[in-house]
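Below is one structure. I have some questions about it.
A single protein chain has been omitted from the complex, and every remaining protein chain is retained in its original position.
Labels A, B and C are assigned to the chains in the order they are written; within every chain, residues are numbered from 1.
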Amino acid sequence: MKGPTYSSVNRDVLAPLFTPNAAYMGALTAALAALAWGGYCWAQQLVHGLGVAGYRPPVFWGVYITTFVFWVGIGHAGTLISAVLFLTRSRWRTGIYRAAEAMTIFAVMTAALFPAIHVGRAWYAYFLFPYPNQRQLWVNFKSPLMWDVFAVSTYFTVSTVFFFIGLVPDMAAVRDSTRGYTQKLYAVMCLGWRGTDRQWRHYMAAYGFFAALATPLVLSVHSVVSWDFAMAQTPGWHSTIFPPYFVAGAIFSGCAMVITLMLPLTKIFKLEDYIHVWHFEHLAKLCLFTGGILTYAYGTEYFIAWYSDNIYEWGTFVDRVVGNYWWVFATMVFCNCLAPLPWYFKKVRTSYLWLFVISILINVGMWFERYNIIASSLSHSFDPAGWVYYVPTYIEWGIMLGSFGWFFTWFLLFVKIMPSVAIAEVKEMMRPPLKSDEEVAAK
Amino acid sequence: MRQLPGAFLVFAVISAAVVGSAGCATNAADSAAEAAFTRGTKNLLPNELFDDNLVTAVGKPLEEPIEQPIVFPHDRHVQTLGMECQYCHSGARKGVHAGVPPTQLCMGCHNLVPTEGRPELDKLKDYYAKEEPIPWVKVHDLPDFVYFNHKRHVTGGVQCQECHGQVQEMGVAERVATLEMGWCLDCHAQHDSIDENYGTKAELRRAELKDCYTCHK
Amino acid sequence: MATMNRRDFLRNSAIASSATAVACTWDPKVPVENVLPYVHQDDDVLPGVAQYFATTCTACASACGMVVRVKEGRAIHVSGNPDNPSAVGLCTRGHMVLTETYNPDRFAGPLKAGQPATWDDTLAGLQQAVTQARTDGKAVAWLGQYRTGSLRRLLDELGAGIGLRRVHWDALGVETLLAASRIAFNKDVLPTYDLAEARTIVSFGMDFLSTSVDAMHMIDGWSKARDPKQGAFVARYVAFEPRVSVTSSQADNFLPPTPGTEALVAMALARIVHDKVKYSGPASALVSGVDVAAAVQASGISQEKLEQVAGWITEQPSVVLPGGHANASVDGTALAVATLLINEYAGNIGRSVVFGRELDLGPVNSYADVKALLEDARAGRVGVLFVDGVNPVYNLPIGDNVAEALAAVGTVAHFASGPNDSIVGAAIVLPTGGGLEDWGDAEVIAGLHSMQQPTMNPAQDTRSVGDVLLALGKVLVPAAAAATEVPAPAATEAAPALADGASPAVPAAAPAVVAPTRAGFDAADFGAYVKARWEREIFPLSGATDFTRFWVETLQRGGFFQDATKVRADLVLTTAPAIAGIAAGTEPALVIFPSPHLGDGRHANQPWAQELPDPLSTYSWTSWVEIAPATAKKLGLGESDKVKIKTDAGEIEVGYFASPGVPENVVAVNLGNGHEQMGRYGTGRGANPVRLLVSATDPVSGALAYYGTRATVSRAAGASDVFAAVGNIDQDGRPIANTVTVDEAVAKLEGEAGSIVHLHSIPLDERLVSQGITDMYPEPQHPTYRFGMAIDTNVCNGCMACVVACNLENNIPFIGPDQTRKSRFMSWIRMDRFWEGEGEHQDVRHMPSLCQHCAHAPCEGVCPVLATYHNLDGLNAMIYNRCVGTRYCANNCPYTARRFNFHTWQWPESMHLMLNPDVSTREMGVMEKCTFCVQRIRAAKDSWRDVGQTVPDQALQKLTACASACPSGAITFGNAKDAESTVAKKWESPRAYTLLGELNTKPGIRYLARARFSDGAVSDAGGHGSAPANHGAAPAHHEEG
Partner (left out) sequence: MSVSVPVEAAATVAPIKAVYKHLDCLVTGIDGLKRAGFRDIHVMTPFPRHEVEELIYEGEPSPVRWFTLMGGLFGATMAFTMTALMSANWPMIMPGGKPLVSIPPFIIITFEGTILWASMFTFAALLLLCRLPARGLPKEVEDPRFSNDHFGIVVERVGAHNAAQIKSILAHSGAIEVTGGGEDAAHGAHHG
């Protein structure tokens, strides 16, 4: 029989589970080491205060918020692939959506750490939630940060449930191919899923609604994150273009991250039958599209800054190019605007090597984009008396590294514990076995 | 084959422990010269983590009676001797602090009171002879970031007992109120004296009384 | 309060420190806090209620009036004494009296060779040493700061009794000015300069806005002369000096002559003025030989310019000032005399250069006298040397070998409150209580008898200088000897003992000294001595009848202040001193300029003096050299490069500041840092520029020439430690600190409607305006108060007194040099410095930038937990313990006025006592900013509520710490809702503008633009390419009336 069959899907997808090899353990160790270093750095910061970071007033936000936005942005591609492409019935979604969605969850989990890391008094971070208290105090719902709290927590909750729903049938499949306590564990996790007609009927309806709810959510979340900046009047931040620009950037970086993660995954776990170069090509095209939007947005920003004839705004934008942060700007433009362009050639976007390299460049570029927005705007604000040059310290880099450790720890655990390709959906896309086919074939 | 290897779990747990312990180890990030100005004293298990905010949503339990250096019987001074609160706590009408009376004031009367069989009075005279202040323990201890002005409350018509309880019936003073923000706000939102004192401007005064700067410094 | 003993103090401290425990957080599980009552409580003490003491500042020789705020027995704040005519505010150094008192390095008791000793032993040893020295025929010498009042009298008495050889010397002394005064007027006092009278101020280097004696008084006159409201004119300020100093940064015309030609220029100017006014008085002959062309040739200042300046001098009331840098050369006295000549020709003597309020700093000796004393010491001719508050090891050139000379003295006894470079070896330390703990008085300005009273009990085992002198005198001065009338003129009595060559050309005027009596030494302590002297000498001047009442009033007002009338003195000058000119050379001339905060270095161990940025370079915690930008370019200096300055005497390596106000032929190093031993904050920072001096002196006065040594500048290895607190040298064309032209300012008087500040404003939609809609959202309602501030940048010279006053009032921590280098300044006021001009029109704009208390504040909306909000009084409130530390507010503040606690900042143990118990201290992770001194507002409202009133304007004008400290009265606080209030009127001034008004934040602070003469004014304040139609058509703000 040519191509994968239903049983080969189960076999191939479940094969990577449970049995770690040396390479995997090495990767996990590296991730945990990074996490440990990040934890150490954070402990330093909690003990000594935020002063151990490189903050240089009036640059009060730096690497932490940059990394926060970066991770929230990474998360967006997962939801986009699982929800938006589900609604548009894109066939290429099925192979990659599970891992992309896992990436979303872990990215949001990573991002959610950063508000706590970045606040001055992390031990009072719970003030940010509107909980009843004897002081009769509530929070300020007019603050973009409060919108962030709601948007990110909603996003995390909805994504997690969405992810879980998608996993239920597949965890039933895992249950059915394991024994002993592992089987019992998965039996609990899949909620006793049996794939009956009634279950599938409501499941499909619910799944559709989840997809329909997640789509506006994903757009809103990064819009809200962009409002953290756009609602402020700092030159370089105060711009109406931010929401679409940020959403496009988020999808851009997210898709690149999906490529970065899925390529090795596909190779190492031999999932080429389910995740083809065809999938990556689609992702690359999506990157090209969103990258184009981004480039356009950069141009628009500059045009408006010039056209507005606002000396503060224009001063900031000029400073980005020629000031202390020129190298950040240059990195951003190179990685986000120029680096993806070779993907216009089919040869490049079907080459695993180039897909991987460019996707990493895009990730770097998108981190620097946020850094560019945050650091350069704050360091070149209204009053020239407050112009400074902010350089992060090892604490900030350490915590950022730790965030990657945190993310990859979860992701590595995920690929060992859960099927990284959606079994049921892959099967859905396959031509079902028909007696009539066999009869025709027999003739 | 399809079993989670025990070693895998053990590894994960150990790694997590490493993360935690590495984080707890401290190493001054600032130079020694800097440390003279910056102080890294945030305990990793600060009390703030278990701060009253969550706990007191249901009301902090009042602490046990406080042991004072001298067992001072408020009831005897007020009820038996008929003294006014402000005879001793004379700052209440005049200033921020109600104040604890100078030992001299105690001695004004107690010079004449025989000490036989009154060990507490011996202590008092001892302190006075040594010219040492009596180390009274604070019963009503507001946080350092709170501005509380006795004068405004007393002259505004708030009775001592409304906050301090029936001190005239107590021996050693005990705290009867939580002194929490919510407790303060109950009166600041509505107290009879506001209407009495401010009449048509009572509404404005109530708004002023809910201004954070009224109490926070 | 005088009856409290030390134990009382500690007790009081305990009460207060329990109320000041350092944290924003409250841990209910730590219940044991004690409340310690007084054992004996004074009637005027009410715990929690502040007491105020009027006293005298001891930070420098000026002896300005000062009010000390005391709470629970601890002095916690100082500010100017409005009752004392000597000053309106208090300078930064004045505030250091407070930190000096609580300095952790303060001596706890007498020391001998570094070991603690008792007072009895120490005094007995000293008495013995003095007796021994006199037996051996060695001198008993006194090297000390200028002393006036009772201490001067006591010294006279003791000196007469034991033959004390006294040298009174100040590193920033007035030798040249005094020499000039003696030559020109035959007076042993200095004239005062009444700037308020002048419409042209020409200064040959005088640092009259910062470090010169009587600066606070002159700032007052300056602010009047510069205020267009006062007389519908703005005085023009022309500065002839080698570099732009804090003072000359305010100059309208900055004219640096070639180094060494200042005196020539002054003489040439005198000649031109003389010719212009056709002067025919007796002094006419003095300039007949002056060659103007030669001076023009040598100085590089064109004749046209000199003519123009002479025109300004003659056409309007003017004043010509000597002093400061330019005066500290070998031609110092010649220059000072020349300025007096100009004043004479211009008719200023008796009008703006006056006696009647003359300055008498007591006996003044010159550097040459000090040198002679040290020479004798080195030769073993000095048995005992008392050092009173000076630091000769630091302040004298290395060639003088001061340490060696001190080592050769049998017994050296220092009166000091903390360590300094000169206290070495076996020296005895006699710790003094400083300005807040000791009795004393001062009479620097004639007729102003200023009282210094203890404001708190000694925190350490200290005694005042007077008490020690009394103790010595009681034993050493034989009753019979002192009882005889010894008419000993103090200034000259030491002169016969001096080595040859000291002060030869100074004709000594006989000062009127009342003969001492033995009775003085009978006083129980110095306080009693002071009181006795006041009863004897000053009380009769008052015309009052009851001394007790007079004494109480004196203590309440901080002194007894006589009215004065201007007195003209006639010039007795016959020949002008010869002009030597500084050593010729192609290398740049070195200028050593005093730091406005550290003074001559005596405040180097005060952390706030170190941390306050220099007003011009905005550097702190170190020394630096100011070089011309062209020099920096020529040397290829990078931002963090170090510079080596080498002279014949030595070399130092420091960071540099490329100052647009320094010509290429000048390099300038700040004095004050580079101590080898100055406590924890002062030791080992920067370099001591005095080490570069070859001890050249002005031959007439004997003053040390701080200016004129030739120095080579080269690039040095290593990174410098300088850091600028202000990010950019200029304002990059942005309308932050704006100016108007003097013509505009004078043409449109205060009170007239309409703005004259050229700002970009976005025109409103006429259709909406016609409906009364100017804002999307309405302005918040302020039912009773709208607290606001007006800051007149026209008279602000960036002295930073407001900054340090705010810091002390609001428990703002100092953060040390390392954190400073990370820009983490905690001061709520940042002094913006924008260097807009160059050449003749330097245009340095200083602007205190603080929280603007916007009615539509950008910071408030973004705080997720409402830790900051707008209150009913118009304050932008900040509740520390609600703050989580997201720092969003700080990002969104266009004024960058918010400060963040990156660490839990640390005060050393003893400095806790300095903290203001009315203000929370903030822990790490909390945002903070200016509160308009809400604790003072609260206290004022509380007091006035007692009588059922709102706080009147009078009580609000100087309410905030910054307003009360400002020596020029640039800051006015008040209730802007009250249209009759001063601040509301200033808000409506034609010069008023709101900072970044186009953001429509509706600030609670309005700045009054600087008035600049149009010959030097930048054409457009904003530099913004907006249509001219918008200019001046509408103010940038559309607030309520």
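The rule we apply is simple: a residue touches a chain if its C-beta (ideal position, glycine included) is under 8 Å from a C-beta of that chain, and two chains touch if they have at least 3 such contacts.
The structure displayed is predicted, hence computed values, not measured ones.
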Hidden-chain contact residue, picked from the options A:L217, A:L261 or A:V421: A:L217
Listed residues C:G861, C:G885 or C:G974, member touching the removed chain: C:G861
Which of A:N21, A:T196 or A:T240 contacts the chain that the document leaves out: A:T196
Contact partner of the left-out chain, one of A:A206, A:V321 or A:V391: A:A206
Chain not shown: contacting residue from A:T29, A:S90, A:T157 or A:S308: A:T157
Residues of subunit A (touch criterion as defined above) contacting the omitted chain: 5-7, 10, 130, 136-139, 141-142, 146-147, 150-151, 154, 157-158, 161-162, 165, 168-169, 172-173, 175-177, 188, 191-206, 209-210, 213-214, 216-217, 220, 224, 423-425, 427-428, 432-436, 438
Chain not shown, touching residues in subunit C: 775, 777-781, 855-858, 860-862, 866, 869-872
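Quick note on the criterion: only the chains that are shown with their structure count from here on.
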Contact graph of the chains (line, ring, star, complete, other): complete
Greatest separation from subunit C - chain, by CA centre: A
Between A-C and A-B, the pair with more C-beta contacts: A-C
Centroid distance [mean C-alpha coordinates] between subunit C and subunit B, Å: 42
Separation of subunit A from subunit B, taking each centre as the mean of its C-alpha atoms, in whole Å: 48
Approximate Å spacing (C-alpha centroids) for the pair subunit A, subunit C: 58
Per-residue overlap in subunit B, given as positions that touch at least 2 other chains: 30, 38, 40-42, 48, 51
Per-residue overlap in subunit A, given as positions that touch at least 2 other chains: 48-49, 51, 121, 124, 127
Parts of subunit C lying in touch with subunit A, wherever the complex brings them together: 726-728, 730-734, 736, 819, 822-825, 830, 832-834, 849, 858, 861-866, 882-888, 890-896, 899-904, 923-927, 996, 999, 1022-1026
Interface residues, subunit A side, partner subunit B - complex: 17-20, 25, 28-29, 32, 35-37, 39-40, 42-44, 46-49, 51-52, 121, 123-124, 126-127, 131-136, 177-183, 395, 413, 416
Interface residues, subunit B side, partner subunit A - complex: 1-5, 8, 11-12, 15-16, 18-20, 22-30, 38, 40-44, 46, 48-49, 51, 53-54, 56-57, 59, 180-183, 185
